[in-house]
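With one protein chain removed, the remaining protein chains of the complex are shown where they sit.
Presenting chain A:
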Amino acid sequence: MAADAGTGTSSAPAIELRCISKAFGPVRANRDISLVVRRGTIHGIVGENGAGKSTLMSILYGFYKADAGEILIGGRPVQIGDSQDAIRAGIGMVFQHFKLVEPFTVLENVILGTEDGALLKPSLAKARGTLRQLAADYELEVDPDARIEDLGVGMRQRVEILKALYRQADILILDEPTGVLTPAEADHLFRILENLKSQGKTIILITHKLREIMAATDTVSVMRRGEMTATLRTADTSPAELAELMVGRKVLLRIDKSPARPGRRVLEIEKLCVTDAQGIARLSDVSLSVRAGEILGIAGVAGNGQSHLLEVLGGMRPATGHVRIDGKELDLSGPGCDGRSRRAAGIAHVPEDRQREGLIMPFHAWEDSVFGYHSDPALQSAPGLMDNARIRSRAGDQMARFDVRPPNPDLAAQSFSGGNQQKLVLAREIERNPDLLLVGQPTRGVDIGAIEFIHRRILELRDAGKAVLLVSVELDEILGLSDRIAVMCGGRIMGERLASDTDETELGLMMAGMKGKAA
């Protein structure tokens, strides 16, 4: 099979999907999808969040069963009932959320499910040798005896790729592989993919980053709302065209903004330190400041202390050090360390995990629209009694202003899409007119159309003379929105830059722990 793979244009396509459909309850995640992936190519699949990309690939890998449709591998129809069938057909998949057993070693994870016999010893020995070979062939070094829980995301992803290669996958599916990587790690990944392609393997790359599609793929397919809307040669298309196909209308990919006019210092952070329950330092000597009318962006790979910083400022986690709002010291560990006192001090918080910390999912949108502000007398009909009629009508107005769809305050928070849930939280926090807005991952899992809207709202708040602290793992977002950028790595600030005189490469190096030149 490998022999003719390189020249495979004349042979049958590696994968052919015919009319695949899949529904989760009322949600039709995939509708009549047909797709042809040519052997020995890198085939990109783009689409907004919830377009059904992961579902389609999980069907191909046997994780979900399609309601209808046909799968052909190498021209032959196959029944993929479970992942074992997919593996046998030569398919390997790296899921968006890794499927690794954390307390196990790399080696144990690699052999799981493909052990050679009832005893582990021979399988482990064989896998050790094979991993060494694969590492040499594909730049995939990883310590076979390390426990997964001790590895960073980049390494975990390598383990997932190794798992697939160990099973001799000819077709490798990667679902949003770069979301968790530094730019340098992502570059490394793309080199590996090129290398795999040159060995005749077929690669399906799912991403929502158009830049990666343009750089790495040969062919690209676009999905929208469960349907496959187009398949194009990458060389013949452009990011603008792809974005339009994804969303169904023209979108602004660049963020238009006027220069900032920074005013007084609103937030001052001095020597902030956090040590978690396991005794690990999560924040070490973090000092930052944010002025009125400016957006300070915090860049960094997920898990480098940004979340802890937001939690401390939001009153969700105690810390040591000093934080001042307009010169007034905040209580960082005592009784005044809670969300309510922070709101009273003029801080609004759009947390990173909106479903866990920003909303109560089964509650109505109007109920969610006042969380954190219950004690506001304007929302009470008598002391201690909520004025529900008023809250409901206010919520309706807010939802209209923030373009929440559908603008119905009686729906449960969980029945809105990710983007609209985010708008609910933003509306609640921004309409309070805070001095400082903390916002974490504002567009994670949000569709492109809504991203534009959310960005515009954050900029409007800045232009109204408010201070904004933005945490995001999306470098594009940080570069596009921020006026100043601080980079975090390992709980420390690696350096600060003006957004106007830095670029992705420099920030990427700092994110990987390289100290920036003094700003």
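We adopt the following convention: contacts are C-beta pairs under 8 Å (C-beta built on N, C-alpha and C of every residue); 3 or more make two chains touch, one makes a residue touch a chain; residues count from 1.
One rule holds in what follows: contacts and distances are computed from a predicted model.
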{"item": "Chain left out of the displayed complex - its UniProt protein name, from \"Dihydropyrimidine dehydrogenase\", \"Nucleoside ABC transporter membrane protein\", \"Ger(X)C family spore germination protein\" or \"Copper chaperone PCu(A)C\"", "value": "\"Nucleoside ABC transporter membrane protein\""}
{"item": "Of A:101, A:125, A:344 or A:498, the one touching the omitted chain in the full complex", "value": "A:101"}
{"item": "From A:12, A:36, A:78 or A:120, residue that would touch the chain that is not displayed", "value": "A:120"}
{"item": "Residues from chain A at the interface with the omitted partner, ascending", "value": "24-25, 61-64, 82-87, 93, 95, 99-104, 108-109, 111-115, 117-121, 123, 163"}
